[in-house]
Every structure is written in structure tokens, then in C-alpha cells.
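Written below as C-alpha cells is the structure these notes are about.
Of the protein chains in this complex, all but one are displayed in their positions.
Going in written order, the chains are labelled A and B, and every chain counts its residues from 1.
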Amino acid sequence: MDIIITGLLLGGTYALIAFGLNLQYGVARIMNLANGEFLVLGALAAFWIFVADSISPVLTMLIVAPLSFFGNWVIYKLLLRPLVRRAKNQGQLEVDSILATFGMSFALVGIMVSMHGEYFTYSYLAEPFEIVGETFALNRIVAFCFAVLIGGALWLWLYYTRPGMAMRAVSVSTEASGLVGIDVPRLSALAFALGGAVTTMGGTLISTFITLDASVGVIFTMKALIIIIMGGVGDIRGAIVAALILGLVETTVARLIDPGLTLAAAYAIFVLVLLFRPQGLFGRKPT
Amino acid sequence: MLKRVLKAAAIVASASLLAVSAQAADVIKIGQVAPKSGPLAGGATVTQWPNVELWSKQVNAAGGLNVGGTKMMVEIVEYDDKTNPGEHIKAAQRLAEVDKVDFIVAPYGTGFNLAAAPIYAKYGYPQIAVSAISDKMPELTARYDNLFFTLGNTTSFTDSVIEILTDMRDAGTIGNRVAMVNVADAFGIELAEAARPKIKEAGFDIVYDKSYPLGTPDLSPIIKGAKDSKPDAFVAWSYPPDTFGLTEQAIIQDLDVKMYYTAVATCFPAFKGKFGSKIEGVFGAGGVNQGSPEIQAYFEAHKEMTGKDADAWASANTYVSLEILGQAIEGAGTLDRKAVTQYIKDNTFDTIMGPINFENQISNKYWTVGQWQDGKFRGVKSSQMDGAAPIVAKDGWN
Partner (left out) sequence: MSHGSDIKSLVWGAVLLLLAACVPLVANGYWMSIALTIAMFTVLATSWALFSGPTHYISLATAAFFGVGGYLVGTGMSDYNMGFWTMVVIAPVVGAVLAFLIGIATLRLSGVYFVIFTLGLAEMIRTLVSWIQNNFTGSRGLYVLTDLTEADIYIYLVILAAVVYLAGWWVNRSRIGFALRIIGNDEMVARHVGINTATSKVILFTFSGFIAALVGALIAPRYTYIEPNGVFSPEISFIVVIMALLGGTGRLWGPIVGVIPFALLQEFINANYSSYSTLVMGVAFLVIVYFLPKGVVGRIEQALATRRKSTW
């Protein structure tokens, strides 16, 4: 029981890391290697505001989300849209966006290093919380609840609203959805901006229980990539399931076998899933 | 075509570098390569960079160093190695060949000190290593005539921890059960390897002995596992991010041991900033003599000139290494690197950590374990240092 709850909490953290990139890559087709830096930016904001004024990271999250949305929207319009327009096919767009966002991640790390080169670490809700006689960290539980809220809201929006449906259509096929009158460029910008905002929100929450620094973003980008690929590109259910599987596997291995093998086991599961389902858990067969 | 591009680039690069190096002759150029980004940057920003800044400002405020009768100001040439050994080696070569610096500040991190050692040896730069802990020091100093070590070796760090365990057992505060964990990376593995047989030799049972990968996002399973093994003492050979993570979980899970030790970064100001009074009684690697007026003056100057708090371990050692370099240049009365290196070998230096000299290029005066007591991180175990505070048992996480 203890393992299951700890694993779910960790899975929630992973879901927070992966939601944003899933929208950016699944819908807007941008393999955003600077995604982790936006997560770290959220963490940095939470840390700064907390240390300066003891303002709760949850409040910070509500402040930075629209800022990040706007920032990512501008980045998409100014820097990425030209790449989309000049790319002749998906392959070329992938190469171009890898190169461009790689540069962006460098630039963002450079900016953050000059702002705060030390570790971002503070204590927020680092208190015990009891569930069925076992003790868990309150900040992780809060983050998990927000992961559920954010994931739930995204799911409702994608599956029960018109723009959400259009978004899913774009993720299936950009050409076909263009033909049926969906404004693909606008929706892509929206998806990219929304993805960035969600990632930044995740960063503010994660900073309450993981110690980060300015250069750590790439680790989160890689984790997010692994999760969305394991779940199947563009499918939010896949990302959630994959995140929870990873969280449960890591915790189980840590408690029952050896903590030294947690990450290795998580990657092994990822490798196995792809060996048996080359398109991810919920992915569609490539056409 | 290719060659023309190459040549043009080479000309541009060297021209711009020449412009920097053509400067007044009565300046001592001192080079520094250390991480400003990458995994080690968080530590270097606390321990390394501010001390270089502080020392150079202080020297220049005093009118410079007296080199054989002429007062010379110091100028720091600094590069970011991005925590990448290849990048570091290139930058070290650049310091020597292009900037033609007179002296260098030793790199940050064991691997980086060793990777740069052949280069600094080739150009004869005295390299007073601080953030480098190895059990191969005699072999390395025999190989590199210019390399000095100041922070101690792996064995002394583990031995001091075992001494504390033994002291506390003899006093009846703890029993025989020790839980030990380590980060699965170079430094953590080395320390755990050195400690394991000796803890057993001292008559303790290691009831929990696990490693965890660098970058483990959730350390609560480790603390829970350790707690289930009902230990009397908890020892973690840990790095900065996990030192914070383990302690946070230990507080939440109420890992109630009388002896709790985490290694690197326990002495950081951010550690207290994060946990406040809860860390009373926590042991960690390093330490300083908080009762020393020189150290207090150093802490104040550090805060005043760099705007940051020094850590209570290698910050002081880093500053001391620069004091030694400065005194050796003045003492030798020349910028000749051979003479300065020889001067370092032959003399005793008056530093904020007291007099320091080198035997076979190794200084044996350093702190190994400190403990948070009344909100200050005090040295409790050392090699040949004065002013050790008596150890106290940890009394819960309040």
C-alpha cells in the first residue's frame, strides 16, 4: 500500500513533467528540447518569490502560468512558425526544430545561470501527512492533486469542447484537419503556448520537493520525451498511464530490490514497452 | 575553400584574443577555469567563484602584491568549463598559450583537477588543489611536481565518521546498528567503498547498505528502507541535490537517529536556509573553527564583498589556497613559476586557518566532519586542526 501510494505520487510528478511537451510535440509537432528549461524557469520563479516574500508556490504558479503562455506563444510565432512554413515535410521540421530549440535551451540556461547560479532549494509544506497509517510528504501530495486537476482539465477540454476536438484532429493529421477548415497555424500556436504554460506550472510545483539548479532542465526534457514516447505521441491518456507506470516501477524496485536500480528499471520498462508496442502504449500505427 | 575558412577563423580568433592579452606589464594575470553551468555549477557558485572574487578584490584594495619591490595588481581571467572535462582542458590550454596567465587557481572537482594536472604541469603552474579528494595523492604528486593537495583524502573523511560512531557508542548514545547509503557516482562510491570494511571492523552492523543513482527524483523509499532497518546511526555519502532530498525526507519520515550524517553540501548556507532549526545536531563533511576570529573576519568580508555567505568548509580552504599563492609570489619575489612552486614546498604560510605547510606537496591540516550546533556548522573532527567543538547527540527534528 505504502509502495503504491509513493509510486502514484512520483507518477504524478512525472505526469506534470510530460503534459506540456505532449501538447507541444503531439499537436504543434515541435520536438521542443527547451521544454525542461521552462520547467526550471517556473521553479526559479517559485524559489525567488518564496525566499523574498514567503509567497506560496501555488500562488506563484497562478501568476507564472499566463506569463509562460504568452512567452511561449511569442516564441512560437516569432521563431518556430517560420520553420514550420519552410519545412517541406515532417522529417525536415523535426531536424530544424531540434536544432532551433536546442539553441533556445542553451540561451535560457545562460540567462538563468546569470540570474541564480546556486541551487534552488527551500521548504514548503515539507511536513508529514498520514494516509492509512503511512507517512507521506505533504508537498508531494499537493503536487499530485494539481497533476490530477491539470490532467483532468486538459482531458475534459480535449475530449468535450470544440477547440479541444480540433486540437485532437490536428494531432492526427495536420493536412487533413487543414482541409476540413481547421485553422492549423492558430491551433498549433495555442497548443505550443498551452504546453509551455503547463510545463512551467509543473516546475513551480516540483520545486517544492526537488532541489533544482539552472542547468538541470535537460534531465526533465529527457524524462518527458521518454514518457510521451512510451505513452504514444499526442495522447494524453498515454502520457498519464506511462507516467504512473514509471512512478510505480521505480518505487517498487527501490523498496523491494535495490534503490540503485530504480532508474535502470524505469528505462528497462520503457525499452520493453517499445519492443512489444513500437508505437507506444496508446500510439497509432504510423501510416 | 575549407582551409581558407579555417584560416580566417583562426586569424579572427587569435586577433581578438591578442587584444585582450596586450596589457600593462605590472599586472599579475591569474587564470581560473571552473563550472558556471552544468551539474557542478551549483557547488562552484558557492565554494569557488566568490572566493576568487573576494581574494582579488582584497589584494587590489591593498594596492596589489609586492613582487620584489614592485606593487602589482591582480587580474582574473575566467572561463566556464560547463562541467565538461574536454571543455576544461581546452580552456586550460587557452589560459596558458593564449592569455599567457602568470598563475592559475586550481579547478573545482576531483576529476577536473586531475584532467588539468598534465597541462598545468607542462607549463609549470603551481596547482594548489582544493576541491579534490583522492586516495592516490602520493602517486599523483610524485607524477606532477607542481600539484598540491589541501582538503584531505578519502580515508580521512571516512575514518573521522567512524571515530564519531565509536565515540558515541562508547558514550552509550548509540548502539551498533548503522544504516549507510551512497550516491552511485565517483565520489560517493569511493567513500562508501572505503567506509564499508572499516565500519564493520569497528564492530558495527551495517543494517542497511544501498546506493541510489545520481538524479533520483524521490528519495523517500531510501529513508523508509533505512528507517525499517531500525538503525542507531544514519550515514549518507551524498552530493548536493540528494543531501537536501534525503534530509527533507528524514524530517518528514521522522528518521529518529542520534547520529545523522550527510556528506557534501551539509555545510552550505542554503542547507540552513531550507531547514532552519530542524538540522540541529546534523553531521556533515567539512567544518570550520567558528571560534576563530580570523575565520569570523573572513566570513564577514565574504558577505560584504560578494554579497553571499561562505560555506562552512571548502570556502575557507579555497580562500586559503589563494592566500598561499599570494604569499608565495611575494615571498619568492618573482613571477617565475618554478621559484614560486619551490617556495610553496619550502615554507609555512600564515592563513585564516592557521599556519599551513606542505609535506610531499600535501597539506595535512583540514577539517573532516562538522556538526550543526546552535545554528552554526562547527568543525568536530579534523586532521591537525585546533578548535574542534565537542560532539552532541541529535535530539529529533525540531
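Here is the rule we use: a contact is a pair of C-beta atoms (placed from the backbone, for glycine too) under 8 Å apart; a residue touches a chain by one contact, two chains touch by 3 or more.
As the structure is a prediction and not an experimental result, all values here were calculated from the model.
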From the listed residues A:Ala15, A:Ala65, A:Val84 or A:Val109, report the one that touches the chain absent from this view.
A:Val109
Full-complex contact with the absent chain, from B:Lys57, B:Lys90 or B:Arg177
B:Lys90
Please pick, from B:Pro213, B:Pro269 or B:Gly331, the residue that touches the omitted chain in the full complex.
B:Pro213
Full-complex contact with the absent chain, from B:Pro118, B:Gly375 or B:Gly396
B:Pro118
Against the hidden chain, chain B presents residues 1-2, 5-6, 9-10, 12-13, 16-17, 36-37, 39, 78-80, 82, 84-87, 89-91, 93-94, 96-98, 110-111, 114-115, 117-119, 122, 134-136, 139, 143, 154, 182, 184-186, 189-190, 192-194, 211, 213-214
I need the residue numbers on chain A that touch the omitted chain, in ascending order.
25, 31, 33, 79, 82-83, 86, 91, 94-96, 98-100, 102-111, 113-114, 218, 222, 225-226, 229, 233, 258, 260-261, 263-264, 267-268, 270-271, 274-275, 278-280, 283, 286
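FYI, only the chains that are shown with their structure count from here on.
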Provide the C-alpha centroid distance between chain A and chain B, rounded to the nearest whole angstrom.
35
Looking at the complex, which residues from chain A come into contact with chain B?
2-3, 6, 9-10, 13, 51, 109-110, 113, 117-119, 121-123, 126-128, 135-138, 140, 209-216, 219, 250-251, 254-255, 258-260, 262-264
Partner chain A, residues of chain B touching it in the complex
36-39, 41-42, 45-46, 49, 83, 181, 184, 210-213, 215-218, 220-222, 224-225, 240-241, 244-245, 248-249, 251-254, 265, 268, 270, 273-276
